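One protein chain is absent from this view; the other protein chains keep their places.
A, B and C label the chains in the order they appear, each numbered from 1.
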Amino acid sequence: MNLTTATLLISCPDQRGLVAKIANFIYANGGNIIHADHHTDFTSGLFLTRIEWQLDGFNLPRELIGPAFHAIAQPLAASWQLHFSDAVPRLAIWVSRQDHCLFDLIWRQRSGELQAEISLIISNHPDLKELADRFEIDYYYLPVTHENKLAQEARELELLQTYKIDLVVLAKYMQVLSPHFVQQFSHVINIHHSFLPAFPGANPYQRAYERGVKIIGATAHYVTVDLDEGPIIEQDVVRVNHRDTVADLIRKGKDLERVVLARAVRLHLQNRVLVYGNRTVVFG
Amino acid sequence: MNLTTATLLISCPDQRGLVAKIANFIYANGGNIIHADHHTDFTSGLFLTRIEWQLDGFNLPRELIGPAFHAIAQPLAASWQLHFSDAVPRLAIWVSRQDHCLFDLIWRQRSGELQAEISLIISNHPDLKELADRFEIDYYYLPVTHENKLAQEARELELLQTYKIDLVVLAKYMQVLSPHFVQQFSHVINIHHSFLPAFPGANPYQRAYERGVKIIGATAHYVTVDLDEGPIIEQDVVRVNHRDTVADLIRKGKDLERVVLARAVRLHLQNRVLVYGNRTVVFG
Amino acid sequence: MNLTTATLLISCPDQRGLVAKIANFIYANGGNIIHADHHTDFTSGLFLTRIEWQLDGFNLPRELIGPAFHAIAQPLAASWQLHFSDAVPRLAIWVSRQDHCLFDLIWRQRSGELQAEISLIISNHPDLKELADRFEIDYYYLPVTHENKLAQEARELELLQTYKIDLVVLAKYMQVLSPHFVQQFSHVINIHHSFLPAFPGANPYQRAYERGVKIIGATAHYVTVDLDEGPIIEQDVVRVNHRDTVADLIRKGKDLERVVLARAVRLHLQNRVLVYGNRTVVFG
Partner (left out) sequence: MNLTTATLLISCPDQRGLVAKIANFIYANGGNIIHADHHTDFTSGLFLTRIEWQLDGFNLPRELIGPAFHAIAQPLAASWQLHFSDAVPRLAIWVSRQDHCLFDLIWRQRSGELQAEISLIISNHPDLKELADRFEIDYYYLPVTHENKLAQEARELELLQTYKIDLVVLAKYMQVLSPHFVQQFSHVINIHHSFLPAFPGANPYQRAYERGVKIIGATAHYVTVDLDEGPIIEQDVVRVNHRDTVADLIRKGKDLERVVLARAVRLHLQNRVLVYGNRTVVFG
């Protein structure tokens, strides 16, 4: 028996009959829905949905599902994505000197929690090569300066193509990507070490300390050309108190950062995130 | 324009085509779905769903929706409930001596957060009559002893009937209802002052203190004949530490109890809770 | 037996022997310490402490404790406050139209959780007079316009004096106090309906919605002349998701606001908050 599923992520202008039309498409072809979650955003007048069904017993072969659904989607002015659960996306993880997010992603990938391959690690520092070696992952040390930034980004884009990368994960990369890069490769998730929109930019823990906040946070978001302004996928927080120094905030923050980033990557890999405007729907 | 909505809560054995059949029923009659959430429990083989749509433009008059849906539900062996959003259920709040949950429910009802009427307060103590009077709510002081328990429960059942009560909220009533009572009137929500199944029964805060736990909780559940064993609707917790005495746990617990109970009552009033077995689906 | 306690809140430049000197002062006079918590802020070189001891058996009469401690504090360049646990501070609660924080503070005061008197309610709207009347609290309706603001503030300062107010609680007052007012009366706690420093100023829930955050918060802080910039006493957050409209954020936020404000007021009344720079130490 084939346990593979297909998932449709759909967004279109709201109108009567959408749930019925989409469900009928699957039912008429013999599909068994195992997850269906709909959301109507009344402010923007958008209907957004995620439907997942078993391929076992489905009458359409894989390669015909897209074209068949296209006939339904077009009159609804719907944009949609189709994914299959047996895909194994290829990740590039970009790091700087801190290893906590990388370590965590490696563990989750090995344990099967992230269905993906970690094909490539890119860093502007040599420090984490030792860790990459321990787990036999290719590591590229590409130091970035003001002068060589565009050249290095060109090299990086080349690597993404060579390794057929589906998703870049900025796991505390600490460098801003150029607008050019983001336009060339748009599947990038970043972890920012603050509760956005508080403390965007540099040194958020230092600034949180100075402001005397009682809670710190971390934010995972898709990268856009505006720094720290992309659609938020996941956030979480932890309580701090007057005894916590900046070093304590950094330490406590690491536990947040790695888990918030990992949740965001997992939700993305499971095709549970739909971006509209600068917001996301996260289908639970 | 009529903003009233109808809501169907449905559970039935899982099978292909359920989403399509239900959505088609609404679409075919011109309904605009504003909330649809489905859940398949693979362990029990059950499909559970909540669908809410606008009555405005719906072709069936209210009184015919139930009969019409019955024709669809019967072949699916579905059990279902139909609710309308302009209903104003009538609550009886049962209290003992503590006023925090009562105070909170009164505020929420007045502010419109709970769409319901607080028709009646019943207590085995006279203490909270003063508060009931301030808000002009009928208050019945019905002290319960081992000897008069069944007689008082008969009186209480009579009051529920007289006041046409839809839901009883045990807002720290601190008395066990007899199985007879629960069989006669089954829409009862209780707040238990622990993180069930930890510390069922009496004095949970004292016992939590003695065990030295670092977190305490509260649990709102439907009342069944088994004490503290009914289906859980909502739970929440708060951190405690070694400085907290039993009195501190009680104080911190009050903030939990009132908010957990209020969330459960609101979810119930919005027809977002479906019980199956000893579990609940809470449609978000 | 006298259960009253005295509490010293002290801050001074850090140096050797501070704990010993302070503890000796109490021990030498026969005092029994029931709470002592010290904090050294190495960044600012400050030592901050809270010591509470029983007056029963203490050799100094109340009125001599201050002068006696002054002799110890002066050579240490310490600033200090002395409080007695049987004091009943007088509160003025300032509101606008929303009643949730006021309702909550009234409940906590009645239940003994806040050891204080609610002597006075001031509002720029007449709406909550009905609630004040139910609990027999004096209510002053003082509408504020651009033109009359300073005149009304003069009237308010007069009322604070007449009622001998110790603490003003801005319980969703939604008006900015003038720098002049804050200089005249500096014991003011405000609740801001966001996770500061995110979304200072107006309409934080609307802006949180637009930014697509996954968590919202509330912040209680002392009021300074800089809007939403005062020392933070307490913060808390709650998770939201794509289904939550602005109205849902407001509703969820109310539960946060009232509990965060109440915790801050209670900590202040228990003399557990020490401000230094723009930060607070909260002694647990």
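Here is the rule we go by: contacts are C-beta pairs under 8 Å (C-beta built on N, C-alpha and C of every residue); 3 or more make two chains touch, one makes a residue touch a chain.
No experiment lies behind these values; they were computed from the predicted model shown.
S.K.: Taking the whole complex into account, name the chains on display that the unshown chain touches.
M.R.: A, B, C
S.K.: Given that one chain is not shown, which residue among C:Ala23, C:Leu82 or C:Val225 touches it?
M.R.: C:Ala23
S.K.: Out of B:Asp14, B:Glu117 or B:Asp236, point to the residue that touches the absent chain in the complete complex.
M.R.: Per the contact definition at the top, the residue touching the missing chain is B:Asp236.
S.K.: List every residue of subunit B that touches the chain not included in the displayed model.
M.R.: Residues of subunit B in touch with the missing chain: 39, 41-43, 195-199, 210-215, 217, 231-237, 241-243, 245, 277-282, 284.
S.K.: Go through subunit A and note every residue touching the omitted chain.
M.R.: Touching the missing chain: residues 99-100, 103-104, 107, 110-111, 113, 134-135, 241, 243, 251, 255, 259, 284.
S.K.: Which subunit C residues touch the hidden chain?
M.R.: Here the touching residues of subunit C are 16-21, 23-24, 26-28, 30-38, 40, 284.
Just so it is clear, only the chains that are shown with their structure count from here on.
S.K.: How many angstrom lie between the CA centroids of subunit A and subunit C, rounded to a whole number?
M.R.: 41
S.K.: Residue numbers in subunit A touching 2 or more other chains?
M.R.: Within subunit A, the residues that touch at least two other chains are 284.
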